[in-house]
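A single protein chain has been omitted from the complex, and every remaining protein chain is retained in its original position.
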Amino acid sequence: MKKIIVAGATGSMGQQAVKLIENQSDCELVAVLAPNMASNSNFKQAVKCYKSLRDINNLTADIWIDFTTPAAVFENTKFAIEHQIRPLIGTSGLTTEQITQLQKKAQEQKIGGLIAPNFGLSAVLLMKFAQEAARYFPDAEVIEMHHADKLDAPSATAIATARLIAANQEQAIDQNSSNESRARGENYAGIPVHSVRLPGYVAHEQVLFGGLGEALTLRQDSFDRSSFMSGVKLALEHIMELPELVVGLEKIL
Amino acid sequence: MKKIIVAGATGSMGQQAVKLIENQSDCELVAVLAPNMASNSNFKQAVKCYKSLRDINNLTADIWIDFTTPAAVFENTKFAIEHQIRPLIGTSGLTTEQITQLQKKAQEQKIGGLIAPNFGLSAVLLMKFAQEAARYFPDAEVIEMHHADKLDAPSATAIATARLIAANQEQAIDQNSSNESRARGENYAGIPVHSVRLPGYVAHEQVLFGGLGEALTLRQDSFDRSSFMSGVKLALEHIMELPELVVGLEKIL
Amino acid sequence: MKKIIVAGATGSMGQQAVKLIENQSDCELVAVLAPNMASNSNFKQAVKCYKSLRDINNLTADIWIDFTTPAAVFENTKFAIEHQIRPLIGTSGLTTEQITQLQKKAQEQKIGGLIAPNFGLSAVLLMKFAQEAARYFPDAEVIEMHHADKLDAPSATAIATARLIAANQEQAIDQNSSNESRARGENYAGIPVHSVRLPGYVAHEQVLFGGLGEALTLRQDSFDRSSFMSGVKLALEHIMELPELVVGLEKIL
Partner (left out) sequence: MKKIIVAGATGSMGQQAVKLIENQSDCELVAVLAPNMASNSNFKQAVKCYKSLRDINNLTADIWIDFTTPAAVFENTKFAIEHQIRPLIGTSGLTTEQITQLQKKAQEQKIGGLIAPNFGLSAVLLMKFAQEAARYFPDAEVIEMHHADKLDAPSATAIATARLIAANQEQAIDQNSSNESRARGENYAGIPVHSVRLPGYVAHEQVLFGGLGEALTLRQDSFDRSSFMSGVKLALEHIMELPELVVGLEKIL
């Protein structure tokens, strides 16, 4: 039985994580951490409810699921590692430097874990396949489509995808970007990235590959954030075997 | 029986036009114009073969199909109108000014005709539908995809599509384009246009509309230029009824 | 100012309709009908709350919006027409016979209205465009994709789309369906219809047209039912001008 604490248990992702755990026969929710927990939160009596890190003592847990805030995630993860609780981090905002620090600490503590900026299985598989296809189809472009309210463009996932493709091209494509139309998109490591922002859309990404007389297209659609839970479930199944603190759900695919 | 002359009969489009006419029971090829005609061109004996405009005399024809060159098309069309032959022009390169001049001459000669920059039915319908959808879905983006050798971006059709959409929006969309990423595409009248250039691709265009909780997508694919002949066939069916010289295949849809 | 009563005001669609009306400057919610209204429903004080048809008296309203049940919709619509309230019916379940009866009554009462089985603008436009494209591309197939829980296949909208296409083909396509694989779909009036049922999907429909060397594809995606409100808004804008009781949102596009 895997004993689990959920940090950020009252947020929208945290609530879904709690529900997920309750449906896994080999998982047990032993504690939650949520600063602004309402008095009427109806967790089972056996579940310990903490309002801050400092309140936690005598906690025995195997896995620390974190869906909190960029401000809290570093201290939380450090705390988990130091207390021999394997971190399963879905909160974004960790800097490269912080991640290196946490990985070092995990190594010292001889404990594994997972930091996953994106728990969407379809997005993670898309990146994996794009990387692989790039070896055979060096010519690729990325189109991501999001709701009109998304402020940044391109999306972090699209940029990451472009970089992965570029890194796996057998030969670099020479995209001369000088005096080109903006219609040709933003160039990341030689891969044009296009961003569509329209109401109604949720979160979607396409990678288009073209070769002599043929084309290959990979597409993923995230219709709602419930999709993240498939990735969390997969992570729960494999986290106990991870020998170190890894970054990216694709590491366990 | 519609008597037809094909100018540019030895070019790839001209050859297809000749074949098309031979398959129409109500059409008859009476002459061809082709400067560099090989001696062994096997047109039927009854077909008059001209090498230049100056050679043409005593020609009785109803329709002048033109698939020649930007350098020749204006003089050809003028000649046709002056000789009471209805022009059906597939050659690109006429300037706005030349078109106005030709339309005036057609009016004087009381003759109709058609100048069609794009004879692809799917492309023309896409533009027509996009225009109509814009009244209900003001938020739209255009993505066109072409083979890697296409030098210009975006395609003329994509720009035309964006302008049609913008003209039919009930209210203009305020796209603030300042300090935006190039990933957001080139802005035409408020409509972002994205251009993909990949080997293998032929000529494709998509229009994406988004609204509250829903999306509408129009897409056309041109796999090869034989597709133009459906448009030429349609034009042949309607050209005798046109009261003036119109521009755009959509005018007869 | 259009005075409006919403029947089924406590259901999910009805609630959205109420919200929509409150955001229209030329509309006023004057009454609601909802059998199982909670005592704490917070409608404005001026709004009359009825629990059954029999409770309604002295009501002055212009438009009757109905998102109730198949069991209630006929009596409601009849009541509305008899009381000179224009029906705007989003409830499904009316039989062809009932609709004929209601249209006759509306004629007697010299009142117009709208029965719309589908208020999704993208779906309605898709059907309209498909119908139009069928005149130029007689070869078409329909693919609809829905969540895995949808029991019936194909969807009513897909069947309606196929019939519209068939009715607009200049010549019928001879699809010999004998001893064909089930992979070729269900044949409706010569148009193959394919149904995909997968978890994650919501409600999507595609129409594929193919012609010599080219293809045209129409696609609509309904991501959630909030999309219906764009159609209701459009209906509200035009319903006062309708001279009779019409069926289908496309009638006012």
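Chains here go by letter, A, B and C, matching the order in which they are written, and residues are numbered from 1 within each.
Criterion: a residue touches a chain if its C-beta (ideal position, glycine included) is under 8 Å from a C-beta of that chain, and two chains touch if they have at least 3 such contacts.
This is a predicted model, so every value here is computed, not measured.
The undisplayed chain touches these shown chains across the complete complex, A, B, C.
Considering the full assembly, A:L218 is the residue among A:A153, A:L198 or A:L218 that touches the omitted chain. Contact with the omitted chain, checked across C:I143, C:M229 or C:V246, is made by C:I143. Listed residues B:P138, B:G200, B:G213 or B:G231: the one in touch with the omitted chain is B:G200.
Where subunit B meets the omitted chain, the residues involved are 200-202, 221, 223, 227.
Subunit C meets the missing chain through residues 139-141, 143, 145, 148, 153-154, 158, 180-187, 192-201, 208-215.
Not every partner is drawn; the one left out touches subunit A at residues 120-123, 125-126, 128-129, 132-133, 136-137, 209, 211-230, 234, 253.
Simple rule for what comes next: only the chains that are shown with their structure count from here on.
If you sketch which chains touch which, every chain touches every other chain without exception. Comparing chain C-alpha centroids with the centroid of the full set of protein C-alpha atoms picks out C as the closest. Taken over every residue number at the interface, the positions common to subunit A and subunit C amount to over half, indicating a same-residue contact. One simple way to say how far apart two chains are is to compare their mean CA positions; for subunit A and subunit B this gives 48 Å. For subunit A, residues touching at least two other chains, in rising order: 200-201.
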